[in-house]
Each structure stands twice: as structure tokens, then as C-alpha cells.
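Only one protein chain is missing; all other protein chains are in place.
Chain lettering (A, B and C) follows the sequence in which the chains are written, and residue indices restart at 1 in each chain.
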Amino acid sequence: MRTAIFGQGYVASILAVGLQRIKEGEIGYEGIPLADTIPKSIEDIELVLAFDIDGRKVGRRLSEIAEEYWGRIDFDCDYEVKRGFSGGMNGMWNSDGESEDLEEVIGRLVDEYERNDVEIFINLITTERVQPFFDADKMERAIKENDVARLSPSQIYFYSVAQYERQTAFINCIPAHIANDPACVRIAERNECVIFGDDGASGATPLTADILEHLHQRRRRVKCIAQFNIGGNTDFLTLQEPERNLAKEETKSSIVKDILGYDVPHFIKPTGYLEPLGDKKFVAMHIPYISFNGAEDELIITARINDSPALAGMLIDLIRLAAIAIERKEFGTVYPVNAFYMKMPGPREALATSKMRAYEMLKAWVGYESIDFGGREGLKTA
Amino acid sequence: MRTAIFGQGYVASILAVGLQRIKEGEIGYEGIPLADTIPKSIEDIELVLAFDIDGRKVGRRLSEIAEEYWGRIDFDCDYEVKRGFSGGMNGMWNSDGESEDLEEVIGRLVDEYERNDVEIFINLITTERVQPFFDADKMERAIKENDVARLSPSQIYFYSVAQYERQTAFINCIPAHIANDPACVRIAERNECVIFGDDGASGATPLTADILEHLHQRRRRVKCIAQFNIGGNTDFLTLQEPERNLAKEETKSSIVKDILGYDVPHFIKPTGYLEPLGDKKFVAMHIPYISFNGAEDELIITARINDSPALAGMLIDLIRLAAIAIERKEFGTVYPVNAFYMKMPGPREALATSKMRAYEMLKAWVGYESIDFGGREGLKTA
Amino acid sequence: MRTAIFGQGYVASILAVGLQRIKEGEIGYEGIPLADTIPKSIEDIELVLAFDIDGRKVGRRLSEIAEEYWGRIDFDCDYEVKRGFSGGMNGMWNSDGESEDLEEVIGRLVDEYERNDVEIFINLITTERVQPFFDADKMERAIKENDVARLSPSQIYFYSVAQYERQTAFINCIPAHIANDPACVRIAERNECVIFGDDGASGATPLTADILEHLHQRRRRVKCIAQFNIGGNTDFLTLQEPERNLAKEETKSSIVKDILGYDVPHFIKPTGYLEPLGDKKFVAMHIPYISFNGAEDELIITARINDSPALAGMLIDLIRLAAIAIERKEFGTVYPVNAFYMKMPGPREALATSKMRAYEMLKAWVGYESIDFGGREGLKTA
Partner (left out) sequence: MRTAIFGQGYVASILAVGLQRIKEGEIGYEGIPLADTIPKSIEDIELVLAFDIDGRKVGRRLSEIAEEYWGRIDFDCDYEVKRGFSGGMNGMWNSDGESEDLEEVIGRLVDEYERNDVEIFINLITTERVQPFFDADKMERAIKENDVARLSPSQIYFYSVAQYERQTAFINCIPAHIANDPACVRIAERNECVIFGDDGASGATPLTADILEHLHQRRRRVKCIAQFNIGGNTDFLTLQEPERNLAKEETKSSIVKDILGYDVPHFIKPTGYLEPLGDKKFVAMHIPYISFNGAEDELIITARINDSPALAGMLIDLIRLAAIAIERKEFGTVYPVNAFYMKMPGPREALATSKMRAYEMLKAWVGYESIDFGGREGLKTA
């Protein structure tokens, strides 16, 4: 499973570090939901290529970049980070400093994919807000017309993967609309590409979803929901920009109505940036609700959560599930996978659900008899 | 659905108050998991009889007792509380002050059941530790031999219900082993009695179960679990007695291994009594765990929960599910109901499970098409 | 102590309700720091006049307005709310609908003060950002020149009180700079007015201040501070406007450096609005710090706090301390009072301090032998 990454940040580096340490037997399968229960071995994942637009990363080795986050590690494949696509205002140049149009950019990217024999792609670039196209033709026309202002880097990366002449998977872990854009899903179907997305469900929101489901199952009436998040990684820093924050807020808010069946006033969004917290964010949640006979209860949840490892652990599954989806030729997007691993599971018309329900769907989709849940369902045998 | 209650305490009174207020349209179905999704109407529940051993309650009307907890309410059936069975050391006397043996006690109880045409029974007496019999014959022998020291009030109440000549249900909401005693289950099968039990899952433990399941699904390795509970109702007061506390601790601890699939050091028990908290307990939980690449996260949950309404709301379901089980002739005990509503779901060989899994089992058991979960599963239609 | 209020909102209404209930012996002195330890009796406080600009309040009786927040109460003085000054863009008209200039507005206000024989004034209008004048002459010139755009309602109210020909006190409970504007303090000194201000220290910030002092005394090195507040009263609603929020943030942030002696990254501000929380806000705080030998500890504080009663209880003190300050002729502003009761204690050059230190200053300023702290200092007598 040869994999490329867009955005060589903290998540990508922790993914590489953790994967290497697993291969060397240093750590176990903590934080990897499917662990060794599926017939795709973690050891067969290979990270072989990455793109970034940060001048301090382009041209450097994975090991040099990972060292800043973790310490010295020898990687099986110590790739050099390639220049990605920054889009928009900054213009586009090839490595000779000559101006490129979008088709040239895409050509350059696809050349790299081929050269490295990549099959699976992960989008981990900085959060950006993306305007969906809805119509595949419109999207293709925008590319052809070199309409840089209309296209975001996530869309270009996805499109380049779809253009790459083999069966592929594109795993979108940021809140950009890809699996939620019918245009992208249509293009993926046509070009034999699997999309998983959008926005990796690794933080506090999946927990909120499951707690809301817990309350819903007991028909407790939630009065309102406050969920604060504050952290010190690049993600929180960039979310200080209102436009990006909006992208994030959207994907988090949909869970309330989808799970409870009714909407309630809520405040669920990244709240601020505090550099000393680093990658380990602080989360605070407050959920007052009405119980039987009008009784007023309340739940308060606080947490310290390492953001990047939570997502990186899920990526270990998503890469392997992508390989399975390709084998099964389930091109387009795959709701039962998205529902568990994504905050805003595509396709667009799909609803958010509690992660517990999604887990059951995931198990059914995976369908392997070998999944061992420790016989925890039903009755013990005598 | 004519219902009798053993133990006219806070839960029984809030149940009566809430039910009456629903009948009068004052409140909605908050805190009643199945609400109006099953074809047994809440309005058809009738509370018609109660037993207690507290001299301040015996002989008084429901409305007088409920007034202390809530305020003046006019009940459809303002029953008078009858003298129950206190067991053990205190001796047993009939209303003429003459000594009774166990068979006489049971006879007296059954007379009341018949007089009031009761079908469904709820055990809400003070927490007690009960030694299971395992063998139905041994239990029957102990009754015959008037072995008062061996039999607890819960066992006597259950046995009296089983002796009552009609199809019945016994809902055991305290941590006594009834649904978990094969002796009781056997007797229930023979005598056409449904048992639901043991120990109503109304407090913080179901939430803990679901949170553990959430962590388990992401294969996060839980390091340990602390769960403190402190409250000011009679329940917490009596749990200050070590023997009773032990009964409680047992039912709470089993969830850890059953859900996670491995055991971890845990401290889960009622921790103390603070009268000013009243029925609204304070709960604090701490769950540190290991995520991907060895990252250390932690969850802290604090809550204020009204204990009695939480259980009373579930009783509204359990009474109706009991009526359904009787109609279906599912005598003995019913795991899919117990798994969701009970902390220590019988039968004895059953495991605890997350409440989210249990909910799916419950829905399957209920099986009505009419259950409306707001179309929240799967995809929206176009 | 005849008192007038600018801004007949929740705080003013709860102040009136609580005061009346104390007079009638219904409640005790909870939430009134100095209670009955000073020789100014709470029973001698009279609320006799209020101004507001909300059309739904002007012309109505206190009892009608308070009823919305609390229920029916008979007040000793059931005043009618007068039209205040809304300033700025809205223009100013007298009761005949004729345009007024600032001097006419001030004249109209002072007439009301005289008619009602008011001595003490409390500013409780909606949070606004105020640009200090620094120079008293400049402030007076702006009034004379009718420079409505430069003057905020708080400044006009203060100025009108200073113009009123008797010894007065102006208690500024909002984050507008009054005690922190040397111009206002100078005018107050000249015109025999006492200013207490700015911004009543009633919420979570005083607690944060004391906790920071606690850590500082143990020389623990605070790494960063997050303090989230979310509520459902008008205050939180108006703070959604960025300009007002900024005013609030300023007064809260100064505590960090002033108390710790060094600055740390912090996020301390009203975070959002959730209507169902009403006046009882939710607060969450996170303070990680370094202890001996580099150990990393952390404190998490969550709270539910009724905002308006907290401030109203302090007003019971501030009115009485204002009367004392007038008797002592301490015109201008009084730091030892401000330091305890205000978030941004004036004068401008003063620092924030922990509230515990401020309390000692307050006691020294009050100076009455009668303050009974229960002999809690020092040694018990034999």
C-alpha cells in the first residue's frame, strides 16, 4: 500500500513515526481502531511521497522534519518532500521558475505519482474553506479554463489523483468538501477513484456524538451544548482566521440535529490558540438536559487530547480500508467508512450519525469473520 | 397495566408524580427512552398498590408521602401503603400482632395482589446484598422450612409474585441477585413470571459503559478508571454500610472487563453521603488512556444527576415492556431488555455490554416497525 | 442612602428583589461580603429612581419589570423607570419630541436627581467601549461643544452626576473607563463626587485572580491560562458584538501579569451566547503549571455561576461604602474599595491584585473594630 501525503505537518510526521515504531515492535496497536482484525497488514503500509508548500519543508527529508516533532528515527523510506500546489494569489511556477497553468501543475503532480508508484493519497493540508462545484462538468471546465481563483488546493489535489491513470484512493482529512461535493464523487466514479471524507473524526466531536446518542437513547431533552477547544498546534493557529474557523464550525455543528433529531442552541468550535498547549488540546463541554418529571441534570466533560496521534491512528485504518475498497471496486465514496472515521461523512445527502451506530455499519462493510470483539456481544457459552 | 411497588421511597413517589403529570399533559416524555414509539400507552399504566416497612409510611396515602418529595398532587389512584416484609431479625407479625411464618407472609402478600388485581411488580426496596440460591429446589425448601436467616426480602417478594396464580412480571431495580439467580429464573419459567433485572441502570454507570465502548472502538488503551459518586438521598446513606456498598460495587465493576475485553485497575463505587446534595448526586470520573504512538490523553467527566427521576423514567418503559413480554409469554428473564435497562443484566451467564449495543438489541426485541428514530440511520432520501 | 440606577436590567431588578426580601426577613446576607459588619444598615438602602433607554421599560413600574425576572414583589418604593440617554446616532429628544443638546440632557437628568433627592448612583447599562479623555478640560469642552460622537452614555451619566449640586457617589459596574479615566477622577475631585469603578468583579475573574495568587505564592510557573465563559443573559448577547467583547477582554487580561509578575499566553474572555443558560453562566478554566523539579501539574475549574445576583450582592456593599466615603469626604476614587469590588480598579495607574490582598486593604480602609471575622486569625484563646 504505497501512500502519498499532501501536507507534511504534525499528523503526517506522527503517522510516519508511529508506523515505523510499530514495524520495529516498539509500540502496539493503541489508537488503531481495527488493529490486526482485518487481512491487510499494518506492516505493508509504505509512506513513499509527500508534498508541502512550506519553504522550510520542501526539499528536506522526512527524517529531518519528523525530528522536530519527535526525535531521530530511521525510516524505511526516507522520502524528500516535494513542492505542492499553493494556489490562488501566489501564482504557480515550475521548478525552473516558469509560470505554470493548472494543467501543467496537475501534469507535474501525476508525474511524481507515477514515478513513485503511489496508489493511496491522504489530504492533510491546512484547513481551508472550499466551495463545492456540485456539477462534474463545471469542475472540469474550471480546470481547463485555468480558473485558479475558483479552485482550492484540495480540489486540485483530488483532481490530479483522479487524472492519474490507475485505480486510486483519496482520503480527505480536512473540512474541505470533497466527499461532500457530488462533482468530485461523480469524477471519482468515472475515473475509478475511491474517496473517503470529509474531515477526520479524531477530536472531541466523535465523543460528543456518542454522548448525544447516549442521551438521545434515554430521550433526555438536551437544552444546549457548549464545546470549547483550545490548542497550540498549527491547526489551532490557522483556525484563528475566521474563514477557516467557519469551515470547521460547519462540520461540527451538523452532528447535533442529525443525532438528536431536533436542533438545540449550541456553541461547538475551536475557540482559541495557546501555544504552550502544543498538540495536546484542552476540551471543555457542557450539556444540560431535562430528565423524567422535568428534572434538570448536567454533564461536564473536560479532556486533554493529543490531536495528531488520534488522527494518525485512524489513518492506519483508512489506508488499509482504501486498499480494500479499491480491490472491491467501490469507486466514488463509501458511506460506511466515512460515517465512522469522518466528521462530515460523504456523500452530501448522508447524515451524521453517532459513532457507535457508524461502528456497526463499518463492521458490516468490512465483513470479515475474523474480527474479534472478544465475544463481548450476547451470552457467554456455558 | 396494574402495577404494585415494593418500597415506597423517592423513586416510587417520583414515578407516581411524573406519571400523573404526563396523564394531565403537564410534562412530555423526557427521560422515557421508548416514549410513544411502542403500542403500549403510558396513560394505561396504573399504580395501584405499594408495600413498605417504614412505620412512617405504612397506612398513609400515596399523596401524603409524595407531598414530602414534591408537593400536593391528586392521584388517579391514591392507594394506602401496606405493610411489607422486613425479614430477618425483626420477626414477622400479622396485623393482629401475631407471629407469622414465611408461608403466612407470602399468603398475606398474595391476598393483596389478588384484591388489587395486580399484574406487574417493581422491587425498589433499600439496597441489600442477596446470596443467590442457584438451585430452585433449595430456594423452595428454604421457604418451606421458614429459614428466615437465609432469605432476603427481595427473594421473598419475588417468590410471592411467582406464587400468585396468574401471569406476572417482577422488575428488580436493586442490586439483589434475582435475574442473576438461576434459581429465581427457573421458578419464574415454571410459574409463568417474567423477571427483568438486576439493578436499574440509571446513574453514571451506563454513561461510563458507553464512554468505555467509545474508547474501545478506537482501540485506545485505558490505563485506569476512577468514578466517584456522592449524594444525599437514602440510597447513599444506606450505602455507607459496607455490606450494602459491596453489593453496589460488584454490579458496577463488571462493566470494565466486559466492555474493554481486558481488566484495568478501577475504583467505581458510591463514595459518600452529603445530605445537602439531596437526590441530585455529584459524579466525577477520570479515565486516562493511551492513543496512537504512545500519546497519553485523559478524559474527566463531572455531572450532576437526579437519581430518582432517571430510574423512574426507565420504569415507565419497563412496566410496558413487561406487559409485552407477558403477552409474548417470554417467561424467565429477557436479556435484550435487561441489557439496556439494568446494570447487571440477567441471566447470570450474560455479560455487561455497552448500552449502545444493548439499545440495538432492545430495538430488535421490541421489533415494532413503528419505532421512529427520525430516519437518522443511513442516507436521507432525495 | 437614596440610590438611582442607570440601566434597569437583570442586575438592577435582582438587587431590588433581594433588598426587599432582606427587609422582609425572607433571606439572609448571603452574597453580601460585608453583611452586617459595618455601621451602615442594609435596611437603610432605598432604591428610588432608574433610567433606561429600552422602550419596553421606560414608563413602567419597577414591580412590573422585576416580575419578568422573578415574580410578583411589593416594593417599598415602586418607582417608574425614566427615559435615559442613548447617545450617538439615535439623536436626543425631550419628552415633547423636541431635539435636545447634551446640556439639556444633563439638565433633564439632574432635575430628576433633585426631585428624588438621590445621593448615590449606579451605572449598570449595557457594556460599551469608552475612550478615556485623560484631560478634564477636554471632557468638559466635548460636552459644551455638544460632541455627541465623542461621548458615551456612561460618560454623560457620570458627568451629569458630577454636575448635580451635592456630594454624590457614582458606582461604575461596567467595563467603561470612568475610575480609570484621570479626566473623570479630576472632575469628581473638583465636584465632590466619589467614583467606585470600573467593572464589577462578580464573575469568574476574581476566582481566577485568587487561584493565580495561590499558585504564585508557591512559585509554581503557570504555562498558560484558558478561561471560557458562556451564558444566556443580555450581557453575553451584547458581547457577541466584537467591539463590546474587546472592552471586556481588556479588563480581564490585566490580572495575569499584575498577579503573577510575568505574562503568559492566555485566553480569557466571554466566549459565546447560549440562551437556555439564562443568567447562570458556564465557566471552564484550564491552568497548567510547572512545580518543583519540573513536574507538570494542571488545574481545571468548571462552574455554574448566577451572574446577576453575584453583582447585586456586591452592590449592597458598594452603596453603603459610597455613603461612608461621602461622609469621609474621600472624593475622586478610592483604590481600597475598587481593588476588591472591581475588575479594573481605578485609578488608572493602579494594578490589579489578587482579591485576597484586596480584601485586607478593604478591611483596613473600612477600619471598623466591629468587623467580626470569627476570630479566625491567629490563636484561639484558652
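One rule holds for everything that comes next: a contact is a pair of C-beta atoms (placed from the backbone, for glycine too) under 8 Å apart; a residue touches a chain by one contact, two chains touch by 3 or more.
Computed from a predicted model, the values in this text were never measured in an experiment.
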Check the whole complex and report which displayed chains the hidden chain contacts.
B, C
Check each of C:Leu102, C:Ile171 or C:Ile300 against the chain that is not shown and name the one that touches it.
C:Ile300
Among C:Glu140, C:Glu192, C:Asp210 or C:Glu241, which residue is in contact with the omitted chain in the full complex?
C:Asp210
Touch list for chain C against the chain that is not drawn:
14, 17-18, 21, 27-35, 206-207, 210-211, 213-214, 217-221, 258-259, 261, 280, 290-306, 309-310, 312-314, 316, 335, 347, 349-351, 353-357, 359-360, 373-374, 376-380, 382
Would you write out the residues of chain B that touch the absent chain, in ascending order?
223-224, 226, 228, 230, 264-267, 271-277, 282, 284, 286, 288, 298, 300, 302, 304
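Note that in this section only the chains that are shown with their structure count from here on.
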Line, ring, star, complete or other: which one describes how these chains touch?
line
Among all chains, whose Cα centre is located farthest from the one for chain C?
B
Separation of the C-alpha centres, chain A versus chain B, in whole Å, is 43
Measure off the straight-line distance from the CA centroid of chain B to the CA centroid of chain C, and report it in whole Å.
51
Please report how many Å separate the Cα centroid of chain A from that of chain C, as a whole number.
47
Contacts with two or more other chains, residues of chain C listed in rising order
300, 302
